[in-house]
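On to subunit A.
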Amino acid sequence: MTETGMEGYNFAYLDEQTKRMIRRAILKAVAIPGHQVPFGSREMPLPYGWGTGGIQLTASILGADDVLKVIDQGADDTSNAVSIRGFFARTAGIKTTTKTRQATIIQTRHRIPETPLREGQIIVYQVPIPEPLRFLEPSEPQTRRAHALAEYGLMYVKLYEDISRNGHIATAFDYPVMVHRRYLMSPSPIPKFDNPKMDRMPALQLFGAGREKRIYAVPPYTRVKSLGFEDFPFQVERWRECCAICGSRESFLDEVIVDDRGARIFVCSDTDYCSERCEPIHSGSQAAPLREHLAAIEREGQACKRPVQFSK
Partner candidate 1 sequence: MDWMVRVEQLSKEFTLHTQGGIHLRVLEGFDLTVGAGELVLLRGPSGAGKSTLLRLLYGNYRAKGGAIWVRHGGHLVDMVSAGPQLVLDVRRRTMGYVSQFLRVIPRVPALRIVMEPLRALGVAEEEARQKAARLLDQLRVPERLWGLSPTTFSGGEQQRINLARSFIATPPVMLLDEPTASLDPVNRQLVVDLINQTRQAGAAMVAIAHDGALLDTPVTRIVEMHSYQGAIVANDLPQSCP
Partner candidate 2 sequence: MQAPSPILEVTGLTRYYGRRVGCEAVQFTLWPGEVLGIVGESGSGKTTLLNCVSGRLEPSGGTVLYHSRWGLVDLYQTPEANRRLLMRTEIGLVRQSAREGLRMRVSAGANIGENLMANGQRCYGRIREQALSWLERVEIDPERIDDLPTSFSGGMLQRLQIARNLVTQPRIVFMDEPTSGLDVSVQAKLLDLLRCLVSELDLSVVLVTHDLAVARLLANRLLVMRRGQVIESGLTDQVLDDPQHPYTQLLVSSILQN
């Protein structure tokens, strides 16, 4: 199989037996949304904590015609994302992309792309700790029992403690959700900003924890609801600023320090989304309003900082 991958390695690195085992686990996970399925996690050519769970999932579902996108904290160009993308390009010979719209499989760490996903796409999340109750209840038999009996009072205890200590629910990422009104799930360390995207997403969502050896899934169009109290409901983050590059007010923004005096700008964490907004769009109808918007920012210096000039 030298045209599709490296000499001496199976397609996408994993042997077929392992892929079958993982696929069985995935089927079970999809059949029970939000339920953690144990699997025989293999040694991968990168250490635990670097995405071995996600990689095993991607390797098991990858086909020759798939187009893979890999992001890390929303960016395609961090060293991790680049390495993983390169890994699959070499071991499977598949096409890769940075454009969310063109990908069939998206492997991600810590973000969901801003561009809404569509039916037929699969998003693979890298998960460090799959058990949402782990920090409250260290015992594995106890947490398993809690899930089996749907006894999730403990999670609300944590939220209660947050409110009593901080005046509001202080959890900012890995915010617990109820899947299909039955299982409590950790959405992986994505910011709570991204939680609403999970609700009834048309794409299939797969979650892999390599070190903890668990797989779980949310099938397309499944209800995913973030926890909260009636008088302290779930709320997403908001910024006063807009993206300094593309002007977006709807995306998750990263704060960047630009000089030694501590000046800061806010930019989209999702690099593909940001650059798409900035590119001249060939359909023409969207180019003018966008340019006008950018001009307005420059002219009136609104709440946004001045856009940074990149040399093309």
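By our rule, a residue touches a chain if its C-beta (ideal position, glycine included) is under 8 Å from a C-beta of that chain, and two chains touch if they have at least 3 such contacts; residues count from 1.
Regarding candidate selection, all candidates are chains of the complex that A comes from, given by their letters.
The shown structure was predicted, so the numbers you read here are calculated from the model rather than taken from an experiment.
This complex places subunit A in touch with one candidate out of 1 or 2, and it is 2. Of all the residues in subunit A, the ones that touch candidate 2 in their complex are 149-154, 156-157, 160-161, 163-165, 229-232.
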